[in-house]
Every structure is written in C-alpha cells, then in structure tokens.
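Taken from a larger complex, these chains appear in their original positions, while the remainder are omitted.
The letters A, B and C name the chains in turn, as written, and every chain counts its residues from 1.
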Amino acid sequence: SSSSTSSGSPGGGSSSTGVAAGGTLQDLYTAAKQEGKVVVWGGEDPQELQGAFAEFSKTYPGLKLEMTAVNPDEQASKLATAQAAGQTLPDIIQGRREFMPTLVQAKLINSDPGWAGYQVPSNVVSADGGLVEYKSVYVLAYNTNVVKDTSTLPATWDDLNNPQWKGKLSVDPRGFPFNVLAVSKGASATVDYVKSLKSTTSPAIIKGSTAGLVKLAAGAQAVRPAVLEDVKTQQGKGAPIGLKVPTPVLVQDTLWYLTSGAKDKAAAMLFAIWYTSANGGQLLTAKQDNRTNQLPAEANTGTVVSYDTADKAAIVASVTPQIASVLGGS
Amino acid sequence: MSLRETEPMALDRADIATASAGDAAVTTPVVTAASGRRFARPSVASAAGLLTVALVTAPLLVLVWSSFSVSPLGLPFTPGSHLAVKNYTDVFTDGTLVKPILNTVFFVIGSLAVGLLISLGLAVLLERTNLPLRGLFFALIIAPVAMPQVVAGIAWGLLLDPQVGLVNVMARWLPGVSAPGPFNSGSLASITVVQGFLLVPFSLLLVAPVVRSTSGALEEAAHMTGARRLARLREVVLPLMAPGLASVLIYQFVTAAQAFDIPAVLGLENGTKVFSTSIYKNLNSSSGLPHYGVANAMSVLLLVVALIPMYWYYRMIARSERYAVVTGKSYRRRTIELPGIWRTVAFLGVLAYVVLVVLLPLLILLWMSTQKYYSTPSVSRLGDATLAAYRRVFSVSTFIGTLRNTLVLGAVAASIASAIAVLNSWLLLRRRSWLGRVADVFAFITHGIPGVVLGVSLLFSSLYLGSHAGIHLYGTMTLLVIGMVIVTLGVTTRITTAGIGQIHRNLEDAAEMCGAGFLSRIRRITVPLAAPSVANAWVLAFAYALSNLTLTVVLAGSGNRTVAVELYTRWNFGDVQTAAALGLILTVISVTATVVARSYAARKEARH
Amino acid sequence: MKAVRLTGVEKTYAASGNRQPVHAVRGVDLTIAAGEFFVLLGSSGSGKTTLLRCIAGLEETTGGEIAIGETVVASPRRTVPAVKRNIGMVFQDYAIWPHMTVAQNVEFALRHARSGSLRGDAARKRVGEVLEVVGLSAFADRGATYLSGGQQQRVALARAVVATPDVLLFDEPLSNLDARLRALMRTELRRIASELGITSVYVTHDQVEALVMADHIAVMKDGEVVQVGAPQDIYRQPADVFVAGFIGEANLVKGSVADCSDAQADGHVLAVDTELGRLWAVSTKRLTQGDTVTLVIRPENLHLADHHLTGASTPVNTVGGTVERATFAGAHTELVLSCSGVRLQAQVHAFEPVEVGGEVTLSFGTRWTAAIPD
C-alpha cells in the first residue's frame, strides 16, 4: 500500500473507436452493457474493490468485474510484461504519474480517452489522461510512547535532518516522500538532503508501509514518514501512533488510466468516472480507507507540493532512483 | 606337479572381476553410462524424464534468452529489443556489486556452517544416541519447513530488533547488557545465523539418513584397533560420511546462494545487501520498469556458480554409492549411550534450540495474530488478546475457496512432483540412461534459479504460450501447479533417488518376470517399498507449495488466489493481524501434513 | 515345458567413462531339452547371471538368437520383452516383496500371468495349491519378511511357478542359505521342479550343487561355455584343466604318453610317464606316443593301498608317499601327502589309521584317472 498527490488539470479532447466522443453517462452505460464486463488491475484491497463494484452495480447493474490485484508501483512493469508477452491487457489500471511517460510512449496507455465529453470535473482529470482516484498526504508518523513531547517533532521536512532522530527514524527504501519534495526543492538539492539525512540519522530502511508502521508501533523507531490514510488505519486499531504534517505538504496522486486498446472502453470509463465522482465511489473510499481525491483537512498546514504536470512528474521520475540508491533500496 | 599351487592367483583375478561387477550392478547410478540396456522401454518413465527436461527448459530458455536481450523498456520480447551482451557487461562493470558479492560469500559460508553443524549435531543426537524424546524433537525441528520464509523473516525481524526485539529484551535481563542490542536483526551476522537456522530442517532431513546408515561395522572395526574417540571421528567416521555430507552441503550451498527472503526482510533494514537482493532490486526498480535483462544476467551467473559444485556433487554421490555397497548388509546401528550428565546437557541443548529457534517465531506469529496492533510480547498485553483475526478470516465467504485452492495446489503439485521424481529416479537408477541423468541435472537446476527470477521466467513462458500457442495458463491453477512442480522437482528427486536406491533392483525384476507391466511394477512394488521416502518427498513438496510466496505472488491472477497470496495482500494493506493468522494457519496445515506423513513413513519403515 | 535353444548368444556391456566394454557372454550355443534340469556352472564373473538374464529378457542380447520352444524371443531383429516371455525366475536373494504376505506375493504373479490372469476364488485356489506343493500352506498369511531364509526361498519358487511358466530360471538361489539348509533345499527344489516337469535353468558356482541337481551341466568361463555334459561325464572326463579343477578337487599331474590302447568301455587306456613314474589312465580321444597330457586324480580316488578296490577291472596305479598333514573333516579325513616330491591331496575315510609323518602307499584305479591332452 502507499501513495500519492496533487491537484487536477483539464482533460484532453478526442476519443477512440467504439465510444462516442461525448454524451451522458447513460449513453456510456448503454455502450457498457454491450461490452458486459470490465477488466481491472487494481491496487485496492480486492475485497474492497469488490465492495465498491457491488455499489456501482446498484446504479449500473448488469456488468461483470474481472479484477487482479496489482500494486500501483508494479502496474507499469506488469503491464509492460503482459504486453511484451502478447497477453490481453486490462481495460483500466491504477497507476502514478511518474511511470506514465514510458507507458504512453510504449502506446500502452490512452493519454486522452475523452473524459471531458462526459462532464468529468476538470480537477479530477489529469493532463496525462488519468482520473485522480485519491490523493495521499505524506505525514510523519510517530510512536506516542516514545515521543512524549510533540513539540520536538519537526515542523518541516528539512528539520527531520537532525541528530535528535539518530537511530529513531525509519524510511522506505523506494524514496518517497522525498522524491515529491524534489518538485519544490530541486532534484540535486533533494538528493543531497537525503544523503545528509542518512548520515545524520542512520535510518532503518524498512520496505513497505505495513512493516514500517508495525515496527513504529512496537517502538523500534520513533518516527517514520507515511501516508495519512495508513496512519489513520493503524490509529483506528488503537496503535500508539500519532501524526504530524511537516511542510511543505507532500501529496501524491493515484489515478485510473485507460489502456490503449481497452476492449471494454465504455464500461471502463463508466466505472472510473463513477469511482472518482464525489457522490459515487468517493463516498465509499472515504469511509473505508480515509481517502478521497480531495485534499484532506490535514493538508492545510502549508504549501502543497505535488506533481500534476508532465514536467514535475519527470522530476519525480528521475529523482526516485537516485534517492533509492542513496537509501540502498531498490 | 599339481596346479593347485597356482590357483589362488587365478581365483583372485576372477574375484576382482566380481568386485567390479558388484560395483556396476549395485553401485548404480550416475557412474555407469550404459547404453539403452533394456528394451521394454517404459515410455512412461522416459516421458517423465522428458517432461522434467521440458518443464525446466522453458523457463530456463526464457531466462537465458532475456539475459541477452536489450530493450528500451528493459523487457525481453518487446519491439525494439535485440540480443547483446550489454546486460553482462553492465553486471561486470557495476562497482556497487562488489560489496554484495563479498557479503554473499560470508553469508553463504556462514549460514552453511551454522545450518549444517547444527543439523549434523542434531542428527547425531537424534539418530545415534539415547537422548529422550527423540521422535518429538525430530518432528518439531523439521516443522519450520512449512513456514513461509518471508513470514519467518518478519518474525525473526521482530525477535531480533535491536530496540524492542523479544530476544534482545530478554537478553537485557542479564546484567551489563543495555539497549540497543545485543543483537541486531539487520546485521550480516544476524541474517547469516537466521538463514542458517532456516537451513536446519531440510538439512536435518538429508543428513539424518547419512548419519543413520554409516556402517556400524566400520566404526566398530575402528574401536577394535584401540583408536581413541577423536581419531575414530576424524579418520574413520567423518571421511565415511563425507560423500553424504558433501551432497547435503552442495545442495544447501545453492539454497543459501539464492536465498532471498531473509536478506531482503532483515538485511535491507541495515543496508546489508547480498547478491540475490541485488537481483531483486533490478526486478523492482524504482523507475517503475524492471531491468529483466540485467536481473536475468545476474541469475545466469549465479546459476553457473551453482552448477560448478554440482559437477562435484554428482561425482560425490557416485562415489558415495560405492561406499554404500562396501558397508554390506549386516550392520548393527551402534547407539551411543550418553553418560547421565551429558544426556541431560544434550537434552537441555536440544530443548533450548527447539524453544528458541522453532517455537519463538511461531509464538511471535501467534502473538501478532491475536493483538490488534503489534507490540513486543508482554504479560500486560496478554489481556488484549483476541481471536478476531481468525473470525475475520473464516467469515470472508471466499476464504474457503481460497483455502481449497491452496490445498488442491499443494496436494496436486506434491503428487505430480513426487510421481515425476519417482520416475526420474527410476530412470536414473535402473535404466542408467542419459535421459535419467539429464533429467536429474535439470531437476536440480531449478533449485539454482532464484525464486523471483524463476517466477518471472515462468510468467513470460506462460504468457508467451498464451499469445503464440493459444494455451492460456496465466492466472490459472494449472500454471501455479506447474510452477510448484518445477521448483520442488529438485528436492523430491533427491529424496526419491535415495529411497529407491535402497530397493534392490531384483525386487522389480521379479515383478517383471511375473509379467507385471511397467506401471504395475512402479505402483505395486517400487512405490510401496519406497513409501517412506516417497512420503517424505510428497510432504516436503506440499509444505513448500503451501508456503511459497514468491512464485504464487508472481504467478497469481484472479483465478488462482491462494492463502499465501491472501497473506501477502493482507500484509500489504496493513492488516498485520490477519496476515499473521494466515501465516499460522499455513504453518499448522503443513506441520500436520508433515507429522502425519512422517508417522506413516515411520510405520512403514518399522514394517520392513 | 518347452526347449530352450541358444545360438551364438553375445552380450557386451558398452564401455562407459574410463571403463572398457565388457564381453560378458561370448557366442554361447546351448540346447536345453524340454523338461530337463540344466545347470550353468562357473566361477564369479564368468557370465552365468548375464546369460540367465538374457534368457529371462531382463537383459538385451547384443548378438545371436534365443528361442523358447518354437518362438524366437531374442535375435538381432526382434526382442520379446520379459513381461511377454512366459518364464518364471528365482533370484539369489529371493526378492520376496516384503510389503506383501506370502499369499499376496504368489497371487501377484498369478494376476499378471501371461497365460491369462486369474482372480478371485480361482486365484485363491491356485495359490493354495502351489503353497501346498512348496510346503508353505500354513504361512499363507504371514508377512513375507517374517520367514526364514529357506521359507523365503520357497515363496520365491512358488511365485515363479504359480503361472505355469514354460521355463524356470534360478540364479544361485541357495547361496544365501547356510550349509545345512542348502543341502536340504537342493533336494526340495529338485523334487518340485521334477514334479512340475518345467524346463529349468539353474545358475550356481557350487560344483556339488551342480553335480547333485543337474541333468546336464554347462561349465562357463570368461563368458564362454567350455564343456557341456551329464554330471558324471564332466566330473570323470573334464574337457580341460580348468574344468577339472573347477568341478571338484583335483590333483593334476603332467606326463607324456608312452602307450595308448584301442577304445574300450571307458575310453582309451593310456600308459603315461610322470614324475610319479608310469601311471595308467583313460582318455576319450586316441593319443599317440609322446603326446603330453595332464592326469586328473581326484582326492577321493586315492586310497591307502590295503584298501580293497571294488570294480577295478583295469590295472591299478600305486605310488608311495609321506603323510604331511591330516585334517579331520567329519565325513572324511583330508590328507596332504608328498610323493616323490609331488604334493598330492587325498580324502580317506576317517577310520583309516593315518599318522602324520608316516609312509603310506596310495592306489588309484585307471578308470578314475582321466588324461587331458594339453
């Protein structure tokens, strides 16, 4: 689990075969019923996605969901793999912007499915053709038993780079959230920052949010960057974890993308639109996972940094491996 | 003058001929090539051999091919990919690999030393002495075979965490020890020792027969010369066990060299990297796209390194069979009567091992599964224990289906793998055909390919089959079964070869003379007689299929979810409690299967 | 009950590794009459087992032809697999299946019989009959491992004969038994084979076993058959020195022919000059003066001179000597004597009064002294 950022951007124009360039959702539903099913590679908890689909089916009955659980950060590789082997691709996948340029280039992703024609709010439509599913805010989670005085917690991400946290910090080897920080800080400054952070605090490198938070809750470390919704989930179980939102507020988006040759395009679009609409799927995810495609109240502490343009995504894409190699992760 | 005087020489010559005839006839496998000596060509066995070769060849070809494939997306078979040695030059010029390689050398040698010495010690204590509760200890010590390695890694990570690890917390009860430490879960030493522990169950299974069957007479002969204990051990007992031990050593060398889970789960935290985690890094690149080419090139190199001692291994087992012939039939197993105090010491030692290495990780799992969130086990939190996770697991309607999938996967894969293994062993031992040896080598090779890499290769193969041959395996149980069969072939073949090697060939010939066809002979004679080893092979394959996460996760689609995938998913979505519960359920199933099969095997063994 | 005919049978084990090819059987021609008890005798490594396994079909011949009755079962062109030849076989180590009872062992063979499988009551009845013949009725339901060696051997026999095979093969079936049981089972096996009237081929390296059991014996050496004949013929007129020494104890004395008679009942009577002086012997071939021969004098035919020789119609040889050693061996005493510098072995009845160091005169009949031309 993990994840993501930022604000919407205006949707693109045209369309492709089979589905009209625009119309009402009912038109889309009519076309979808012809297709009968939608094939999804989701990063969701499969049980929850099934639940969401059941909810979807109340409004748009008669469709079938074929779902495979694939983590957002594995989507790109799995998709490329499947395509390389000539396998039928899914209609719709969950992904993040930094992986898209390559996939678009490889003609795997439909960068302009024509969302606008179906009245999708522009803040949900991303420039690269995705629909923002949810926004993840990076927070600093801390163990409330270890950190008794919350005033010692850093107010900014830069403050984290403090000998005070030596041996008490854990980070994910894959480089977030610092890769998002690069958008405001600049790539090389960020890499230097991570290097310094590493030598100052000798962080424990724990891959995966779950493992990291388990150890945090157990008191193995005092602080760890994590996404807001995961922290809330742990808090819900009574784990002794608190959270602080350092500035700048780092946000990462997770989006639905249509694949280029989607066979069930109408059904896929309909499902994605429903899922990202405020009175559709968003109601459900807000309740189940504490996440929506609107910024949560916790993000109000300062400047929001996200990567919603191609340029910014490119920065994130290029800095991620550098940070990862500093941290020794993959 | 009578010719009588010169006869002894003539006789001796005749006799030498027999000695070598005996060698050829009994020694069996590997050594003698020997022409298709029998016509009644049991095509079923040949088919099994060919199947083995085919099963292994497919992913192997993909592996080698893609290690030479260079493409913009880092993927083989994509438009724009071409063949080049670039991946290899990348590997050789990658300076960051030096440290992991050095670590790997330490890790492999260290974990082998730990694992094999413990196994050898335990084998001697459990097989040759009058230690109490030997049977129970044996069952407990091999139980961890059934625990998914990742789960074991997580449990050990929690046990050895320098701050809050239970072991460390307890160690700090000793005066003068303070936090952090004394143990650090992420240090090279820790991952080495933990990997060593994880090597023990299977090593014990392999070493025990070696220790058990070393001829008593040969040892007694040393007794009678008046040689002291140490001289006997050094000059007679160990050299005699050497071939058997060497084969275990080489097998486990490969296991350790490609071991991934422990270094990944424990080592990464501390920045300790080994070769296999470096391979993994290339597969899960942070750029989002995997560098299959480089990863596969590294895997090929690892495989080559693993193959070198395999050559030695084959020569070794060939020789060890010759040893076995000489030891003859009428040996008595000498029980070492431990004197009172040593018996107690040994008992406490084994008990400590079982508690620390076997039971503690299981307890951690149990603890995790009964706590809403993880905290270091303590009496105060005991009151918060809840079985909610188990209720949750069983209340999900799809779980029973998933469980059934898992059991079917385990049972079918184990049965197929054991069946192929029996036929392969038969080819190797009875027909001594090249096919038998090739199949044996191939079965072993799978063991030398890191699990992730094998998984990906299989994935490619299946996808390729889907797109080019219209055989759609991806996402089906069939693919998972095939995958598990492939990864367990090496183990099962080793075990059945040892077992069938002990059945005198005449028993099968006798059935042949009765007019029984090949399958009847295998079914009614060979398998029942080799029942203990076939049962062992089956249960190991079963436990392996159940607990293997790497392959299931890579190959899983919507149609073939297993408990292991469920576990992985639950963990990924932060549901630690359920994940632990699932881990425990898997372990319990496998342990039960192990205990049932082993007691069945023991009963069989007692019967003849 | 069928005849077995071997013509130029060859079996070469291919070379492997640094090992030369092994010519285990080289051009063997044999005719085994229907219903007879035929023994292959030879020392270790002489190819007996290999030949037997070729007949069984467990080994593929590399040359020549094997026919059972009218059917060619092995030839360069065609090979009938073992499961299709109607042959029963008894193995050296019995090869009883330890996971089955006695009755199950036997029944297994019946179930797979080439002559048509029997099941149910008919099978049970037949198994009962056969166990009766081998005297194991009382043990039908006993686990096969809970039997003594002799009993196991009888199970093996029952299993081999239950489906009334055309030919019965034995590979040193008694060599794992102890001396007394061996003697007993010898008679047993022979009796059962006769009763059933099955053509039998029996491999052994024990010459007494061969002599006692066989209708005909083929002596093998280095993969070849060196002599075929009835036990008495082979014992009395060995074809060569090897056979002479192999088929029993023998004193071998070299000499040259001084005179040769015409053929008589026992062959040609010869006068031979040896280190022991002039001795009389018989030969199957006519020899001429000056031919060198080896005389075969069996220890049991050497008698202390005052012993009365029954049936000695031809001249009697006598030599003097000194007793060097006398070993009591139960049924007889083994003497080692030195006669004119030649060491001779003799077997005399234990009641003969011999003293070590004493001078004795030995006599042995012409008929019992075979001359083998060199």
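Here is the rule we use: a contact is a pair of C-beta atoms (placed from the backbone, for glycine too) under 8 Å apart; a residue touches a chain by one contact, two chains touch by 3 or more.
These figures come from a predicted structure and were not determined experimentally.
The displayed labels stand for chain types whose copy numbers in the whole complex of this file are A x1, B x1, C x2.
Note that in this section only the chains that are shown with their structure count from here on.
The distance from the centre of chain B to the centre of chain C, each centre being the mean of the chain's C-alpha atoms, comes to 52 Å.
Chain centres here are Cα means. That of chain A falls 39 Å from that of chain B.
A straight line joining the Cα centres of chain A and chain C is 89 Å long.
Within chain B, not a single residue touches two or more of the remaining chains. Residue positions of chain A with contacts to 2 or more other chains are absent. If you check the complex, the residues on chain C that touch chain B are 13-14, 16-17, 19, 43-46, 56-60, 79, 81-84, 86-89, 91-93, 95, 97-99, 108-109, 112-114, 143, 145, 156, 159-160, 163, 169, 241, 245, 250-254, 275, 294, 342-345.
If you check the complex, the residues on chain B that touch chain A are 73, 75-78, 96, 154, 157-158, 161-165, 180, 186, 264, 268-271, 273, 280-282, 284-290, 372-376, 396, 456, 459-460, 463-464, 466-468, 474-475, 557-558, 569, 571-577. Within the complex formed with chain C, the residues of chain B that make contact are 1-5, 7, 11, 14-15, 17-18, 21, 24, 31-40, 504, 506-507, 509-517, 520, 524-525, 528-529, 531, 607-608.
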